[in-house]
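Omission of a single protein chain aside, the complex is shown with its protein chains in their original locations.
And now, chain A:
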């Protein structure tokens, strides 16, 4: 039986037995290569679930939909390792109770569909620990290294060019499972921290704020990068900041449901070579 068929059966069993009230998975999209999130509440609909190498979106963000978990019933969700990390971050930040989430895990190493064993976040601790030690194979690594070697003026010019394209649609924010604030700082107008005009200044500020708020929390699922309609390489900033917290604080976001958020904790001997 294909993994897809196995998982359809599993989803059907979970729903029929009343173990979960909903399964969040993938369904066919508008074109052959696209998938869209599917929210299934009846066992008869599970045949609509699709699972293949095009299922790349991180679905964990739907779990914090207002009211979804407030009745204490459980929800099953299709997640890749990044999604499981995101679930841990949400749990560590007290946004949900991970016991209410049944994980239907899969991975796509080199585009090949692979099933993952386990159903609750703790079943994946070893897998996530190993991920921390591995060097991620990120698209754009060469460009990242190139930017790091540039002078500050060149870096500024590079990002100025990129951010000038931003249309402040906030799709990157909507797509990110970790951007759950009810009121985002860019929507605040008393005081107005970020310039709201469509000029590069405000775009620059917005992108800095977004990246800062995700530092040490981003799991590099790529949802934001794929959502950006003008193709700003957000993955480069995400990668840079993930590397920064790993190097400085040995922190890899989302390894456990009780992990201390890196910017809400400290060590007395944190490095301070830059402080006069």
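Following the convention adopted for this analysis, a contact is a pair of C-beta atoms (placed from the backbone, for glycine too) under 8 Å apart; a residue touches a chain by one contact, two chains touch by 3 or more; residues count from 1.
Everything below uses one rule, namely that contacts and distances are computed from a predicted model.
*Asks:* Given the options "Heme exporter protein B", "YdbS-like PH domain-containing protein", "Methyl-viologen-reducing hydrogenase, delta subunit" or "Glutamate transport system permease protein", which would UniProt use as the protein name of the unshown chain?
*Replies:* Matching the unshown chain against "Heme exporter protein B", "YdbS-like PH domain-containing protein", "Methyl-viologen-reducing hydrogenase, delta subunit" or "Glutamate transport system permease protein" yields "Methyl-viologen-reducing hydrogenase, delta subunit".
*Asks:* Using the document's definition of touch, tell me which of A:32, A:94 or A:276 contacts the absent chain.
*Replies:* Candidates A:32, A:94 or A:276; residue touching the omitted chain: A:276.
*Asks:* Looking beyond the chains shown, say which of A:33, A:66, A:112 or A:153 touches the absent one.
*Replies:* A:153
*Asks:* For chain A, which residues touch the unseen chain?
*Replies:* For chain A, the residues touching the absent chain are 147-148, 150, 152-160, 185, 191, 193-195, 197, 199-202, 204-205, 207-209, 211-212, 215-216, 237, 240-241, 244-245, 248-249, 262-268, 270-272, 274-276.
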